[in-house]
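I'd like to ask you about the structure that follows.
What you see is the complex with one protein chain gone and the rest in place.
Up next is chain A:
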């Protein structure tokens, strides 16, 4: 153990919440280090005396750890021991240390300690004020791409892994009476109160243990160390069944209707890869009746020259490292403050046995409990003064201190230099109002605390503790209690017995509003004074932005990039606003406000995606015969969510050979298609028929029971959006079929119209797509085949074209529809889906003698194209009405009520000449197959841009006709039969085609009528 300690040069002999009996080994930039369980990566690095943890992105300046929590801007690490488990941009202050952790810095070449780019930063930095890139890299124009490639190389922090993520993430939907965000004194007090009252409570905290500020305080509660009170409360809370405690969990977004998201780190705090069978992170989606924000406050650093040198830290962070982690991150401290509170850091430093060089207080006459304590310890206090500059190259070595005027904006005496390796600063505290901002509430400025507090909210939200600007433990505990009582009252629960623990009473003097420490030189010439570390935004930069006319704070932020880093300006935004306000001679609230958007801290994409990727990205739908298709070697096509058999190659067949075989077999004997995916909607009710008449363009009044009819469905604009056959099952009972991909859309379309336009109609819709297996047998032998499976009379006389009949097929009840999409004699057999495979197999059993051939969607497309039948979605595109399709027979303008799209399709532009119309296209070379999507022109020699007349929608090689067949749009095409269209292709070929009827085969429709 002593050996470990001896290497950890900044580790204190005792104290802190680390477990010194559990040493951990980790790797940082390829070197091994030791830390202890309970450390964060940041505290372990500081314990080991690591000063430089990154390089700034614009100027490549060395950067050290500044803070101890979510507000840390500099210590952004790449974590991961293997390629697949790389995690970019992990904040070292929020990463628990674990054995075997591998971390590295993200920038710096050849390494972070000696970065050659820093010379570029030093020399070129002068030419890189904010927005410099808007002013240059423009000439010569052609060079921009080259400039940009260098800019890109310099950008980015960590890197994405190159291999797929081995971890899994999941989600939970949670409901609770009270969600408490933050488990500091306010949050714990609120949770205890609510839990005792019997409320369902969720309490989440981003840190690895509950306690918040109490984990690093030296204050006592009930006369004992505060951490003991925390332990008691945590223990009591864990005894309640209805209390969910979530440490290691960031509440990242606060959305409308009290919906919040929590990212819980389940195992990634302890390993870069989740142990087998465990999840890495869980996203809780919480709907809370009441939310209590007890998110505390972040301390604001002060802005002074070279304030980014390693060794410059936020005061409270220094205390945290000492008290919680047993690490004193330096030897000689200068503390600069505008308030009493930060004196604690000097006391902690002193009590840790280190040297406090001086407390530099901007106020004239500080007084209060902590001030007295410092005086008692004999610490030197320089009043009315500020640290104007830190000196050093890779770590602070000295500081310059100067006397300041009363308001702190001018130097009024001579500068003294003191040696110190650590500068801790405090400009007061900024309440953590991020979540409250997410709801759209505008923060309000509070002069007393020199900060923004949550604005008026429409959410069921309460706030307690430092978020309200209450900073003393007594007050914070009390606020936690009363917020919980408010919530309980709203929930109708009675207040339980609770007593506030007794806290030390501390007198604090008034703080001073101080943000930016003046320098002897004007800001523009002074050493860089950083406001936003991660984005290298300086006070001079903000002043320049204001001088250039960027007066809105949003403009200032955007021009300088302030607040756009991964810390989202938690440390810098208020300082930046103060500097801008001063430039613009306004107050801070006049200058604007600070708006935070989700996320509070970055969230792993995988956690947001959850399980809904890969296999589960979108459900795959299979028909009851799917396994058969697979066995038969089918290739599949995605149609909507369905996996449809596309074609069934045999042996070494090419796709075209398979299609030719399937097409010929169907037209010559009999083929079979699994058509189960067609959408099926069961429609019932006394007004069902009327409803159909309104949503289809054709007439439905006379469709008799037992009959089927094809219909077109149009949008309000009169344009076709779906089609299908609807059958009359009984007087008030219909079965509608839709395209496979359009089923859901059609169902919601029907519902929308029923619910919003015609609620008076009595009609009910039910999706029954999955209830039925549908197999279409098609071809001259289809009747013979069907006869082998049923006793029912399926002859022409008993079952005419467009009839449907109930019958028993292969021993199971079936609905058989005599409809045809191939133009052949055809029967669509529908059976309960559970019987599907059985009937399918029976069909093959009996069909062997007819060489029954399964065909897929591609053959179906070819066969219907030979007949000129359209496919909605392929031959329509939302811009064509039934007349454009040459389907005026499917429109009945006489219907008494009108129908959707009637008015639309009669508008001026819809009835004009020369609209694009669907026609057949016969290539002059019968062997040439037009590519689908080819664009036609009348004059192939016309210069670009060429006037186009329409595109090819469907095009195939037809084995039956021994030539190509195609359909497509041509302007005025229906009146241009026999004329020529030219298709100039990308490869330079021009295919010539003649406009013809789209019906290439059996124009009289005799084959389907036999």
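Simple rule for what comes next: a residue touches a chain if its C-beta (ideal position, glycine included) is under 8 Å from a C-beta of that chain, and two chains touch if they have at least 3 such contacts; residues count from 1.
Everything that follows uses one rule, which is that contacts and distances are computed from a predicted model.
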Chain not present in the shown complex, as UniProt names it (candidates "Sarcosine oxidase subunit beta", "ABC transporter ATP-binding protein", "4Fe-4S dicluster domain-containing protein" or "Formylglycine-generating enzyme required for sulfatase activity"): "Sarcosine oxidase subunit beta"
Which of A:170, A:507 or A:612 contacts the chain that the document leaves out: A:612
Hidden-chain contact residue, picked from the options A:54, A:88 or A:836: A:88
Identified contact with the non-displayed chain, of A:120, A:271, A:373 or A:639: A:639
Contact partner of the left-out chain, one of A:505, A:704, A:848 or A:944: A:944
Chain A residues touching the omitted chain (full complex): 85-89, 126-129, 132-139, 141, 144-145, 148, 151-153, 155-165, 167, 253, 255-256, 259, 261, 285, 440, 522, 524-525, 540, 544, 547-552, 554-555, 558-559, 561, 566, 568, 597-599, 602-606, 608-610, 612-615, 617-618, 620, 637-639, 717-719, 873-874, 877-879, 904-905, 907-910, 931-935, 937, 944-946, 948, 951, 953, 984-986
